[in-house]
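One structure below.
Of the protein chains in this complex, all but one are displayed in their positions.
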Amino acid sequence: MSKKIYLDNAATTKVRKEVVEEMIKYFDEFYGNPSSQLYELGRKSKEAIEKSRKTIADFINADEKEFYFTGGGSESDNWAIKGVAFANMKKGKHIITTKIEHHAILHTCEYLEKFGFETTYLDVDQYGMIDLEQLKVSIRPDTILISIMYANNEIGTIQPIEQIGEIAHEHGIIFHTDAVQAMGAVKIDVKKQHIDLMSMSAHKVGGPKGIGGMYIRKGVKIDNFIHGGGQERGKRAGTEGVQNIVGFGKAVELINKNFDKHVEALTLKRNKLIEGIKSNIEDVILNGHPTMRLPNNVNFSYKYVEGESILLLLDMEGIAASSGSACTSGSLDPSHVLLATGLDHGTAHGSIRFTLSEEITDEDIEFVVETMKSIIEKLRKISPLNKNNAM
Amino acid sequence: MSKKIYLDNAATTKVRKEVVEEMIKYFDEFYGNPSSQLYELGRKSKEAIEKSRKTIADFINADEKEFYFTGGGSESDNWAIKGVAFANMKKGKHIITTKIEHHAILHTCEYLEKFGFETTYLDVDQYGMIDLEQLKVSIRPDTILISIMYANNEIGTIQPIEQIGEIAHEHGIIFHTDAVQAMGAVKIDVKKQHIDLMSMSAHKVGGPKGIGGMYIRKGVKIDNFIHGGGQERGKRAGTEGVQNIVGFGKAVELINKNFDKHVEALTLKRNKLIEGIKSNIEDVILNGHPTMRLPNNVNFSYKYVEGESILLLLDMEGIAASSGSACTSGSLDPSHVLLATGLDHGTAHGSIRFTLSEEITDEDIEFVVETMKSIIEKLRKISPLNKNNAM
Amino acid sequence: MYTETVMDHFKNPRNVGNIENADGVGQVGNAKCGDIMKIYLKINDDIIEDVKFETFGCGSAIASSSMATELIKGKNINEAVELSNKAVVEALGGLPPVKVHCSVLAEQAIKSALYDYAQRTNKVIKGLENFNPEEEEHSCH
Partner (left out) sequence: MYTETVMDHFKNPRNVGNIENADGVGQVGNAKCGDIMKIYLKINDDIIEDVKFETFGCGSAIASSSMATELIKGKNINEAVELSNKAVVEALGGLPPVKVHCSVLAEQAIKSALYDYAQRTNKVIKGLENFNPEEEEHSCH
């Protein structure tokens, strides 16, 4: 094993060199607390934060005053759901979301049951798409929030956000979208798309881990989630992770520079990998939508074999990927997302997600296809399941 | 202005060189997601997290399994208060805290009123000390939580934590302490001191901003605060800020190395600055406890003058400090802590906090005393208040 | 956070001090709010010949006092009474939103001193008909 091929960019991305360079100054040189406006060190930190804020707000077509830094995508999701729920509970206690949300949404909705909230989980079709008609009929007089992810982290399916936003606003319902995976991969325009709240996370776009963002449209009724000091204009307490905020801003600046080219290049690579697998390995199923999918997401189910074994063999060849099997987490159930698209358990267990970055070369892709071909062959030989005796 | 003298270490500390060096590897070399245990990059991140966890847990005499990483001190405080409140609300809805807590505690308690919780805010004496008898008589059958800060961020007063813990446990009440300022400055032993929950923050001890910690004694009933993925053994969701966690661990390791010496050195410097100000400037009042105080905290009120003006003039001399006046935050009320110790508003407005680090030299201290002497003289000349016409 | 002009007037405040036997003295603000301004006027033929101030307060309070005194020095009392807090803010090149109240205090301190002069001299100054120094003194913004 010589070369390392990192194909798990949906889990997290490498922090880009330029980002690290920018961050480094904020450790032992400009280390002031941005709340301390009465001395220079504090002002420097504050300026850095506001610069980042502007970069990111511009990128999603928001006003600077509508963007807040958080401690990550999960915090943003929790804030959105709990903040809206607790601020609007006099109006109603019904939330609509989908079956394929990230656990930061699903488990938060489940938790709110304790406070008397009810959640409708929308189905998805075989491609992971929600049905707008089902959304419409799920709306009740006491519905206070619709939370639907922009793009799915496992299968990459992109939802019709603008239409969902329209439907929400026709009914006077707050619309939140988890854009943790979509940011940097699709053009987001919070104004045009009728988005009221949006979750973001830096470490999915070449920034550091442990810093996230939240767009809150002016006027949206939402409680604070972390109470305390007056940071983030009184909306999110806690000393700002200045260095991380600087890194987030720089990462977005870099993406913004060549956005269209970047997406185009990724899409080509993605399609090449999809074609390579399809034409070289039998009995595979592409998960997610064929076209409305993230430009870097390749997710296949490989019949008769199990995902973890594949990942371990990939690791030995220096390839990092992820599986649809939650095997390692102690639960034996496969991904709730794959099950929601209608896959049976066995097939879902045999799913592998490759998420590409621009660093991946055509040779890498060929190597991955070859490696997968031999791994799947090897494991199918060990497997008691086969075409005649299918699951 | 040539030399910079940073005397606001209670606001935040410079990140130590060794800490930055350790962190830097986790940006573009070991950038794996610690949840990805099936490839090497992910395992490396996980190992780094567990190493940090052990360092910090050992430092406070906790079991590794009782320490959790959070996004900062404020998040830890919110988690402690809301987590215990929502997990135990069937048992009772009464919380006891103090009037001098950080806003992350106070505003969280206020927020919980919305859910029917009631809070008793204990008084403090002129030194900022709570009264254990008042604590005892405040306990009710429905008291579920006592939250009392270990050491105060403004005046440095250290509370009798062990006795408070004993009282809480005699009554079967959960005891939380905000140790954000105490950590690294006093010896903490969560077992001996009967602490059930404890908040910590890295950027106060030479670590990076945006990462905190929470000690949760085994068996304590507490809801999750950030719901989602299974990180932190299912207790705190969100992709871990690996680089920040590594930095936190390293910072604690460094402090631990020379703990007693470090505290002793700081205490000497602190006493020198206190003596210098007392003997060179008239009409000053030392805020906080004369002996039960943080080894780096010097907080005086300077009669007849206002804090912000002092800070601005200090800044011009390259000295960074902080004031007890909340003037800049838009509120015109002075520090709630100083008012709680019985200072009148006018005097509270004229308070300056210096918080030292080991980098401060004896010459620095002399320079600060001289500078303060001339600043106070200058401002008193402008002031319409004076000894005869006192507030 | 402050403009250069604010910092200049804060560092080197003009017209600091008091005037013995002043023709009008006004004090507004209180220690609770963290700002007290006291204005002394020397008036001759309705012209402000000299003005001094003493201020307890933050940087912008001191700068506002300094600037306000500069703006009315040598002016007729009928001009001086028209000095608005906006004019002070403008002359300072702006103040942070949370600090605008300092300029209001400066305006009120001058009005208060003019009111005192009017009371003493039994004059009526246009624009001060509804001015009540007691009232102003207790508002914290």
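Lettered A, B and C in written order, each chain numbered from 1.
Everything below uses one rule, namely that a residue touches a chain if its C-beta (ideal position, glycine included) is under 8 Å from a C-beta of that chain, and two chains touch if they have at least 3 such contacts.
Just so it is clear, the structure is predicted and the values come from calculations on it, not from any experiment.
Visitor: One chain is left out of this view; which of A:D8, A:D196, A:E253 or A:E308 touches it in the full complex?
Guide: A:E308
Visitor: Tell me which stretches of chain A touch the chain missing from the display.
Guide: Contact residues on chain A toward the absent chain are 304-309, 312-313, 316, 325, 327-330, 332, 334, 344-346, 349, 381-385, 391.
Just so we're on the same page, only the chains that are shown with their structure count from here on.
Visitor: From the mean C-alpha coordinate of chain A to that of chain B, what's the distance rounded to whole Å?
Guide: 34
Visitor: So how far apart, in whole Å, are chain A and chain C when each is placed at the average of its C-alpha atoms?
Guide: Result: the chain centres lie 57 Å from each other.
Visitor: On chain A, where are the residues touching two or more other chains?
Guide: 37-38
Visitor: At which residue positions does chain C touch at least two other chains?
Guide: Expected reply: 1.
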